[in-house]
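Every protein chain except one is present and positioned as in the full complex.
And then chain A:
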Amino acid sequence: MNPALWISKTGLDAQQRDISVISNNLANSSTVGFKKSRAVFEDLLYQNINQPGGQSAQDTELPNGLMVGAGTKVVATQKSHTQGNVQTTDNSLDVMIDGKGFFQILMPDGTISYTRNGQFSLNEEGEMVTSGNGYTLEPAIQIPEDAMSVSISQEGEVTVTQPGNPDNVVVGQINLVNFINPAGLEPMGQNLYRETAVSGAPLEAVPGVDGMGNTIQGALETSNVNVTEELVNLIESQRGYEMNSKVISSVDQMLSFVTQQL
């Protein structure tokens, strides 16, 4: 059948994929620690219909060929790991990473996953866990039952005050990890990321050291989705979708014309 139909079909598929990515960004515009994605488009291979330089007559050559591309494709969704905005909450267990780095979260199956969402809560044993599903922070930090207040320093040191003790007691240390290529981490939902072959191995360090970000208590990092930008992208994708479907209907009319007339 006519290649234009298939070319436009690839356009429709790609625009639709782009709209899914945009709608996921918009849906997560209030998710703490969310990083926006972007669909990366790429043109497909080209088909040589007339070879440039082919013989057009005995001693003349075609100066130009005819090459028709096969359409477009979304090859990747690229996560943009730029910093989100600061939202102060004054909750002592809200921690924000100001700069690079990820918190380490121990999964129930014993593996480690990574997150930028610093909304922590305590479980029944007093351990710091993620708010959504209660996975414990790694290394585990246990807040004593009689703690009156918890403070987390910029270097990740967690201290508590206890009744009858004028000195702060250190109960743990939050370490951050960084990756060579954070965009290569695999998002697994629940604000968590998993290490992959392209992300590189995790490099652990104390916050504020070796280029790692600081931990800020009483603040959260909002999603880095720019709603206006996403809406502009949405308009662009929608119009692109409409124009590709217009090509399909044009080609359809051409084909129906020929069957009716001949």
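Just so we're on the same page, contacts are C-beta pairs under 8 Å (C-beta built on N, C-alpha and C of every residue); 3 or more make two chains touch, one makes a residue touch a chain; residues count from 1.
Everything below uses one rule, namely that contacts and distances are computed from a predicted model.
Entry comment: the absent subunit's protein name, as recorded by UniProt, is "Flagellar basal-body rod protein FlgF", drawn from "Branched-subunit amino acid transport protein", "PEP-utilizing enzyme", "Energy-coupling factor transporter ATP-binding protein EcfA2" or "Flagellar basal-body rod protein FlgF". Shown as candidates are A:29, A:80, A:142 or A:214; the residue that touches the absent chain is A:80. Residues of chain A that touch the chain left out of the display are 2-4, 7-8, 10-11, 14-15, 18, 38, 40-50, 52, 56, 62-72, 75-76, 78, 80, 82, 100, 178, 180-181, 183-184, 197-198, 200, 203, 209-211, 236-237, 239-240, 243-244, 246-247, 250-251, 253-254, 257-258, 261-262.
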